[in-house]
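A single protein chain has been omitted from the complex, and every remaining protein chain is retained in its original position.
Up next is chain A:
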Amino acid sequence: MASRYDRAITVFSPDGHLFQVEYAQEAVKKGSTAVGIRGTDIVVLGVEKKSVAKLQDERTVRKICALDDHVCMAFAGLTADARVVINRARVECQSHKLTVEDPVTVEYITRFIATLKQKYTQSNGRRPFGISALIVGFDDDGIPRLYQTDPSGTYHAWKANAIGRSAKTVREFLEKNYTEDAIANDNEAIKLAIRALLEVVQSGGKNIELAIIRRNQPLKMFSAKEIELQVTEIEKEKEEAEKKKSKKTTEFLG
């Protein structure tokens, strides 16, 4: 039944589905995982880096992009679609700054991207954008924000979320582990993002890319060394937790 209604985007199926939009969400799942965490004074974006071909310049394969000095986004899905959306968003950020002399709020630029995506679900001859985006940043009022958009053009604010391959596994991990303690300070929030990614990343720390924005500070990308440090710390903490657990059980049994 689905095959008769997925030709043209403007056609609803009898039971109310827009199949092209749903298929676009499948395309998003083909991209590698991206996770976003909203801390108290920090916002963190972590992504699983695809392995780069030998002759490819690593700097041109980026999943995390700055939209303005105080807003950045990570995406999952079709690379080319993401490039188009990011360019439009960047232009909008500058246009907004020039027109109203204020930088965009995170919600504004998210709404802009979501509106753009929705337009492509309602015109014939065009297909939806095959990307989901996690948009993070700080507004002028100093409050950290995290938004997620999807191919249908909806957007919502989140405390923590994941998109891309195995997003469900990561989201479940976040639901269990996102506590007030976990985001108590910046370092803990960063560790939470890395731990969430390690649940699904296939080869450990060297395939993770991380970016943070602190209040009133520009975007900071972590180097591979800094990420390795964090990963080693996390593994040490895990080992200690395991040791404590096994000690407790032996005490109990002994």
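Keep this in mind: a contact is a pair of C-beta atoms (placed from the backbone, for glycine too) under 8 Å apart; a residue touches a chain by one contact, two chains touch by 3 or more; residues count from 1.
Operating definition for what follows: contacts and distances are computed from a predicted model.
Trainee: Per UniProt, what's the omitted chain called: "DNA-directed RNA polymerase III subunit RPC3", "GATOR complex protein NPRL3", "A-type voltage-gated potassium channel KCND1" or "Proteasome assembly chaperone 1"?
Mentor: Choosing among "DNA-directed RNA polymerase III subunit RPC3", "GATOR complex protein NPRL3", "A-type voltage-gated potassium channel KCND1" or "Proteasome assembly chaperone 1", the correct UniProt name is "Proteasome assembly chaperone 1".
Trainee: Touching the left-out chain: which of A:Leu18, A:Val44 or A:Ala76?
Mentor: Hidden-chain contact among the options goes to A:Ala76.
Trainee: Identify the residues of chain A touching the omitted chain, counting contacts across the whole complex.
Mentor: Missing-chain contacts on chain A: residues 4, 7-8, 11, 26-27, 29-32, 50-51, 53, 56, 61, 63, 75-80, 82, 165-166, 168-169, 200, 202-203.
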